[in-house]
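A protein chain is absent from this complex, but the other protein chains hold their places.
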Amino acid sequence: MNTFGKLFTITTFGESHGLGVGVVVDGCPAGLKITEADIQKELNRRKPGQSSITTSRKEDDKIRIMSGVTDGKTTGAPIMMLAENRDARSEDYGQLKEVYRPGHADFTYEAKYGHREWRGGGRASARTTLAQVAAGAIAKKYLKEKLNVEILGFVDQVGEIKAAIDYNKLSLKKVEANPVRCPDEKIAKEMIKFITALKSGGDSTGGAVFAIIKNVPLGLGSPVFDKLPADLAKAMMGINAAKGFEIGSGFRAAEMRGSEHNDRFYTTKGKVRTKTNFAGGVLGGISTGEDIYFRVAFKPTSTIAKAQDTIDRRGKQVVLKAAGRHDPCIVPRAVPIVEAMAALVIMDHYLQWKAYK
Amino acid sequence: MNTFGKLFTITTFGESHGLGVGVVVDGCPAGLKITEADIQKELNRRKPGQSSITTSRKEDDKIRIMSGVTDGKTTGAPIMMLAENRDARSEDYGQLKEVYRPGHADFTYEAKYGHREWRGGGRASARTTLAQVAAGAIAKKYLKEKLNVEILGFVDQVGEIKAAIDYNKLSLKKVEANPVRCPDEKIAKEMIKFITALKSGGDSTGGAVFAIIKNVPLGLGSPVFDKLPADLAKAMMGINAAKGFEIGSGFRAAEMRGSEHNDRFYTTKGKVRTKTNFAGGVLGGISTGEDIYFRVAFKPTSTIAKAQDTIDRRGKQVVLKAAGRHDPCIVPRAVPIVEAMAALVIMDHYLQWKAYK
Amino acid sequence: MNTFGKLFTITTFGESHGLGVGVVVDGCPAGLKITEADIQKELNRRKPGQSSITTSRKEDDKIRIMSGVTDGKTTGAPIMMLAENRDARSEDYGQLKEVYRPGHADFTYEAKYGHREWRGGGRASARTTLAQVAAGAIAKKYLKEKLNVEILGFVDQVGEIKAAIDYNKLSLKKVEANPVRCPDEKIAKEMIKFITALKSGGDSTGGAVFAIIKNVPLGLGSPVFDKLPADLAKAMMGINAAKGFEIGSGFRAAEMRGSEHNDRFYTTKGKVRTKTNFAGGVLGGISTGEDIYFRVAFKPTSTIAKAQDTIDRRGKQVVLKAAGRHDPCIVPRAVPIVEAMAALVIMDHYLQWKAYK
Partner (left out) sequence: MNTFGKLFTITTFGESHGLGVGVVVDGCPAGLKITEADIQKELNRRKPGQSSITTSRKEDDKIRIMSGVTDGKTTGAPIMMLAENRDARSEDYGQLKEVYRPGHADFTYEAKYGHREWRGGGRASARTTLAQVAAGAIAKKYLKEKLNVEILGFVDQVGEIKAAIDYNKLSLKKVEANPVRCPDEKIAKEMIKFITALKSGGDSTGGAVFAIIKNVPLGLGSPVFDKLPADLAKAMMGINAAKGFEIGSGFRAAEMRGSEHNDRFYTTKGKVRTKTNFAGGVLGGISTGEDIYFRVAFKPTSTIAKAQDTIDRRGKQVVLKAAGRHDPCIVPRAVPIVEAMAALVIMDHYLQWKAYK
């Protein structure tokens, strides 16, 4: 289904080449001030064509709030936001109509639905993620205003180039200072250089996003199944191209000893804290009040300019020469999506926490 | 909440030191042959005290099917399975009543619920996972009988010791051939040696489980949010001590190029296949028919015998000397849990697929 | 929340005086032929201003399918349908801004959300039901084409005027033959006369809708909670102004004896039938294959022209003289809404039945 969340739910709709893409946000408490500009700001971080290392394809991600907001405030009714598709003229898709593109969902969609949208990916298009970013912008604003929760992502890996960022010294400004969204300027330059080279060679690369959530109240999350890390994992692995998720110590935990991994409790200023934070801000699935941090790995963009062997719909072997414009590395544009989905998870668990407290 | 799944749902209940632990399985199609022995077989792989490298604590995981099965077959009504707690005598918990154990959920539970169960962890106890294994056993049997789906997990990492297993040569027998559940006999011995040493030193280690699902029908999974990898990630990250999840190429994908990662389609015996399987059996969130494989990282057991600094409930600094018996490495016992949760996800998506086909 | 259904879900949005009203339909199987004309046809039966006995207010219920349909067929992706609001100019609402209208939701909305939309009722406006009719049109078409299910409602009571219709002789044509949607022409004339008199006197009346569903497959519905009558009841009691629901013998059942009410089984043409159908087509919550029939009672329209005592927002006693145009009897326009909601319930249970069969 196309709905995410239990108490703060989003239902997305739209395809790359239909009339529009959008979302219904249900369960937003009444009284939150929100404007289209608040939403647009986040969308602009996601949209294609924003820099030299993203696709040159321009899409108009202009959002309109169609319901649920009156006199600048949420009313408690569902908030529908719509971005109409304007660049929906068919590009030269020629060969694509008949071919299964490697790494794409053409094959599985056609098997599942008996047809597939070859014009731009249809429902599988990354364009659909703008709906998630728009919805997340509302959650983000609510969390910031009511609880001072801050959510920030950045690119910490592109191909084999890895950054080692102290997330306590981060700021949105630093992340946005370069097109690759890596707050280490030196590493960022390397990444950009690497991506630019790949682009001209017709290839693409994977990468990873690191995200941090500060000031999450103590006690969010459920002991079994709906653990905070479980819901974050689902949210992140639902993003196009995601292949891995880890929280706190993550895969490093497999190598560690208990005496090392157990974060020691202490008390300071009347508050319980831990000296280290290998847990990543959760114990038993429930937030501790420490920073929540996690990483998401993304595969390289499946659309590449290089020729590839594949088959067509009748099973015949063909060579695919991809037309169309693409991102050589999707990861910088994934940052606002990761932040948005994280905001949705925290928001939902916050409302659940209120219900039972 | 304590329910997992949409069409094949499980609702678990029970604590370590209450009267029992169990599960209601709802949505199992009528007519499946199932016996308590089918369930018990899986539970025995999870239960404590099964080998020299697990906790010496014995628990009686004896399961009874209380409803939903008549004359050896499921009826379509909810299946309740119950394992009564028999070893619920209070061990010497002395200090635990007042102390926040590092790495445990004592602190977050107490903050969330205003109390916590200090006798064995209460709802956070690993004992509760027997309910998931029991439920998974039903899904596993259904999938095997109707679709020939096979689900098999094994330990591929303990601390820094990693196995490199060709999962096409696996068998349940090989996995079960040693207590650490690593099918590489040589590596298994190293792992056991390492764990044994840690145990006598009062420490613990993390590790990882690798799992493979064969013969999943083409077309399971949903394009957005409820992608197969997203639901698998949620299921796995909901298991106690899980810190990371990756599917297919996983975190390695971040380092790869598109021309390398894109699995090439070809046709053989009238069936569409891919030459490589970096995707891990899913494209666009939907199963391709190729093997689905994934890894789950687990942190080291939080209960250790070594002394640790921590605080008590009043915030006073204390030294915790853990009493009680524990597993020096939880990962071998996590294998059947991983398999069970995977079975639940596949089963649910199979029923969803039937609804819409 | 604003979502209805489990496998065939609708999420509605929009207010009377925002930018538009619409719905996201999720879970529609791929391959169904559907056009805007199919939807519009049903909407036209609901829209205001359609006859002399409805409100003279004209609203433009022009629907657009924004997503989920390509080349005239559903794709399996969510179907968003939008009717923009065009007649959203503020009428003379003068006094309404400050007054709690008797029988309306002004008071409860303001208490719940801290504000209320006084311009036309906001989310409580009957205009929002067009979203349900649009969604129901899709379900209706699917059910008719795949299963020959027919759903037909009519007005069987207006005030104290009751019709006694043999529903086996019904047709859509007969129902639509007069503006009050009562297929007994003689009774219909009485009803129209009564409504017209009320209208000129500034008053309103209640009434009831009878609905029949033919050719529902045997076996839909769940034994506990999600019984077919339970889900129909929820659907109907969620319609604005509904006050009662009964299925089959309904409230008459309270007066009957078992020997009279028990429908006798017999076999004809290899099919199990019952001689009577007091059950209304369901036994144990599950469809028998006999006709499902039920009635829904609606209260009189709350908006009336007569002066009424009430209070304003500060609790001061005032006299409300309603401005604005209204329906003297909402029941004829409720018919397509009842049919739509019934279609949604049957569709959802049909998909559930497919999942488990």
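Chains here go by letter, A, B and C, matching the order in which they are written, and residues are numbered from 1 within each.
We take it that contacts are C-beta pairs under 8 Å (C-beta built on N, C-alpha and C of every residue); 3 or more make two chains touch, one makes a residue touch a chain.
What you see is a predicted model; the values in this text were computed from it and never measured.
Peer 1: Mind giving the shown chains that are in contact with the missing chain?
Peer 2: By the stated touch criterion, the chain not on view contacts A, B, C.
Peer 1: Of the residues listed, C:26, C:150 or C:246, which one is in contact with the missing chain?
Peer 2: Result: among the candidates, C:246 touches the missing chain.
Peer 1: In the whole complex, not just what's shown, which of C:8, C:100, C:142 or C:350 touches the removed chain?
Peer 2: Final answer for the missing-chain contact: C:100.
Peer 1: In the full complex, which bits of subunit A touch the chain not displayed? Write them out.
Peer 2: Subunit A touches the missing chain through residues 7, 27, 29-30, 76-77, 223, 351-352, 354-357.
Peer 1: In the complete complex, the non-displayed chain touches which residues of subunit B?
Peer 2: 1-3, 9, 11-15, 18-22, 24, 26-27, 30-31, 64-68, 70, 73, 75-80, 82, 112-115, 117, 122-123
Peer 1: Which residues does subunit C use to touch the chain missing from this display?
Peer 2: Interface with the chain not displayed, on the subunit C side: 1-4, 12, 100, 102-105, 107-109, 111-112, 123-124, 128, 157-160, 198, 203-208, 218-219, 221-227, 229-238, 240, 242-251, 253-267, 270, 272, 274, 278-280, 282-288, 297-304, 306, 308-311, 315-317, 353.
FYI, only the chains that are shown with their structure count from here on.
Peer 1: Compute the rotation angle for the C-alpha superposition of subunit B onto subunit C, expressed as a multiple of 5 degrees.
Peer 2: Angle of the fitting rotation, subunit B to subunit C: 180 degrees.
Peer 1: May I ask which two chains are joined by the most contacting C-beta pairs?
Peer 2: A-B
Peer 1: Go ahead and note the Å separation of the Cα centroids belonging to subunit A and subunit B.
Peer 2: Spacing between the chain centres: roughly 27 Å.
Peer 1: Indicate the residues of subunit C shared as contacts by at least two other chains.
Peer 2: Residues 27, 30, 76-77.
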